[in-house]
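Only one protein chain is missing from this complex, and each of the others stays in its spot.
Coming up: chain A.
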């Protein structure tokens, strides 16, 4: 498996000192800190060996779709964290210059503009803010912007820019070999990687396991998964639990590509070099990391559905069920990050995290869009040890069908199934409805019925009501700005579209982080889950309400009245229940996990 025959055992500390990379030795000063750490720990460490020798990445390893390795599209991609959090005061200026320049892609355009909508909110053109930050999403942007592979390859741990990145993710092997780094070239980060390894094993050798280190706003989160070490270095001030969850997802994404049997390679050869196996999948990871700042599914552990008329979803479900009986393990019809329908074979259940990782994998790999694909993937929550075989086909720009089978020879069968499904979907108008929903659906806080007697039981028609809405630009009644409702039983959530007080993506990300914090405190491992939380600060009033059936997270104007806010929460719950046939998927297999 090892692609580099010239491996030689090399002490990690020695590697740091020797400095295999000439560019690093040309700037030796900033590295002294880091090699100090290794030396410090090394002087106290008994047995630590690592091969930090840089490895050449092959163009293909043959087991992955060939275009995984087409990472030649590397471009200057601005760092989303940097952009947004680096200097918030420049937001406005950047917003305009970005439009003028058009070259550097900003985080505002990078991903789906709304956590709830996976893009279609942008198409409503509801941008009220004059900054024009809300970009129209043509449905391909998430791939266009995230499909460029590794960013900032020129950087390494000696670069000031690298050190100032808001959020680093690293995967390394237990011998200190770099496997993945969000920023910079892994090869150049060999010394740094050895340092991380030294820290982890130093603590491990004392019979303990390091969880995190905090220094000011920086947090370093460590996760050990057998021979794989994962590290996140962040100054985003997200809670430890949230960062840890993200690192777990990174690991899950890695398993999705390789399965856990990769651990065995390390048993056979501790200095095994895993980098080639992940070659070309940088976009998958960068897209997932981006999701950590907009997709509530990453911390809610639930998935969201595209709102559709009940009958439409039923029709889609029926045909999926048909083929599921013919030896397909899972059949999933999705539109971007949202589920249209999904069906599993008897007793097979799909974890929401698996859906998230699978969708991310498909949406961030350009190859799936160009033709039908048959690819080995692993669902880490379903069975981390084994590959399944995924047949993926895009029915239109955003809508795609995933058919999962345990059989590696199922391609033609699955292709036939797809043809049948596509046929039915076209005939029953499902795809048209999906398109329409993309353009024009979702829950808007402005539409929250204030009189409970006026329940319609179906989605309000935005094309008619929008101009009449009295509170456009101010959010909903009683200062309601946004909400997320998670049905515990269904493992699904629905989030409202962002209304104008939360109009640009930096505000959206801020709210996302606030929700994440709210969630973390409510679900504290030792004491949670709690029942209610009310939080008022300078930015929001946040309300969280957890029952056996649902979790509600709602954001209000910071001046909102407490009593009215509670009333609104009740209304939201009622509203969601009234609309549940359209916003949730029922009748799918039980997702007990």
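Keep in mind that, in the parts below, contacts are C-beta pairs under 8 Å (C-beta built on N, C-alpha and C of every residue); 3 or more make two chains touch, one makes a residue touch a chain; residues count from 1.
In the analysis below, contacts and distances are computed from a predicted model.
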UniProt protein name of the chain not shown, from "BRISC and BRCA1-A complex member 2", "39S ribosomal protein L13, mitochondrial", "UDP-N-acetylglucosamine transferase subunit ALG14" or "Vacuolar fusion protein CCZ1 homolog": "Vacuolar fusion protein CCZ1 homolog"
Positions on chain A where the hidden chain makes contact: 33-34, 36-37, 40-41, 43-46, 157, 163, 195, 198-199, 202-203, 205-218, 220, 233, 235, 237, 239-240, 517, 521-522, 524, 526-538, 562-563, 566
